[in-house]
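Below is the structure I would like to discuss, written out as structure tokens.
Missing here: one protein chain of the complex. Every other protein chain is in place.
And then chain A:
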Amino acid sequence: MAAADPPAVFHKLSFAKDYSSDNFVVLELTEDMFDKSESGDVRLFVRGASEDFAVLCSDTNTYEMKLRESSNTMLLCSNFESAEVDNEAAECQVDGMQHYFLELRQLTPRWNRVKHLMESAPFQGAEYEIAVETEKKYSFGELQSSVQSSQAELLHYLQNIIYACEINGFWRILTHEYVVRLIQQIVTWLQYNSLTWDNIPLTEAEVALADLEPAEVMKNFFWPRFALQSAGPFNTCQLNREAIARAIVSAFLRTGAKIYCDELVRWWQSAIPFDIEFDEKLLGGIAYNDYHDVTPSYCYFPKDDLPTVAETRFMLLFKERSQWARDELVPYIEDIVTEGQTVDKMIQKFAKSFVEEGRTFFVGSSFV
């Protein structure tokens, strides 16, 4: 040892007197998650039913707990640093011995379970409610106990991804037909009062529609989903034309698997109750253009019905069609992109690209 080296510290290592082989589990967290959970700002939960893999939920995210096995032995030593160092050896005890640890990978919760439960009693309108059995309706808590998801993600899913609304304490999925009916009520009322789409007096609208549709549905579903931020000072709002067009076209396409492109454009011009140019982008995640067909047509292929596990999602996408253009594929992937990922990284993982006539296309990787 060189003269400049500080003296070595000498530790004597032995198993703790109360050592037991199955005492501990080691879990890798991020610095932020550990700090917040130590201070009590965030509660972490391990969730799962007997047939599930356990997941970890924070208030806002859901993580898969991946087992990282190792051929190495990991000894957990509780007093290594604090062991007294005199001239004699410091006694250190080993409290645990591990051959694996758990690491986290963010995942998208399996929403199909929630959707499936809610579809057992969809909301079709107040007049149909008498026939709906209470045990087929689910509260937020009941839905949460059915899915491995954080509270914030479930709420986001219910409020922004599917057409759902909390009615009398139960979260209900609204049928596409019912959503179109709501739009029609508004359109009729606007026409009757000679009002424009851009300047709707909210208070008056609520009063006028109170007799027709449940106030909860209008307040918690219709306005948040189909109105843009109020522009005027008098509690007025503007309707979101794109969101409404998507709702109407989605309800229409559900009735059949395929429709000729020019037929859909003709239908669009007559059925959409306002002036909005037909744009294929508005069909993203609802239907795709099958231009390889003899007569080009649109195929109904709703994203909401696809699984949330990336690998199976890609498998089904490429089973549906062998190749996808990038701009067609993106709407079908966006909702399963997790923290630290991007749409492109995800596509690269499961698909191979090629360029044809200046447009980027993807085909499935061999293992998808």
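Following the convention adopted for this analysis, a contact is a pair of C-beta atoms (placed from the backbone, for glycine too) under 8 Å apart; a residue touches a chain by one contact, two chains touch by 3 or more; residues count from 1.
As a convention for this text, contacts and distances are computed from a predicted model.
You can't see one chain of this complex, but its UniProt record names it "Chromosome transmission fidelity protein 8", from the set "Exosome complex component RRP41 homolog", "Large ribosomal subunit protein mL40", "Chromosome transmission fidelity protein 8" or "MIP18 family-like domain-containing protein".
Remark: the omitted chain is touched by one listed residue; of A:Leu29, A:Leu154 or A:Ile244 this is A:Leu29.
Checked against the hidden chain, the listed residues A:Asn61, A:Gln148 or A:Thr175 yield one contact partner: A:Gln148.
Residues of chain A in touch with the missing chain: 1-2, 4-21, 23-31, 34, 37-38, 40, 43-49, 52, 56, 71-78, 80-81, 89, 92, 94-97, 99, 101, 145-146, 148.
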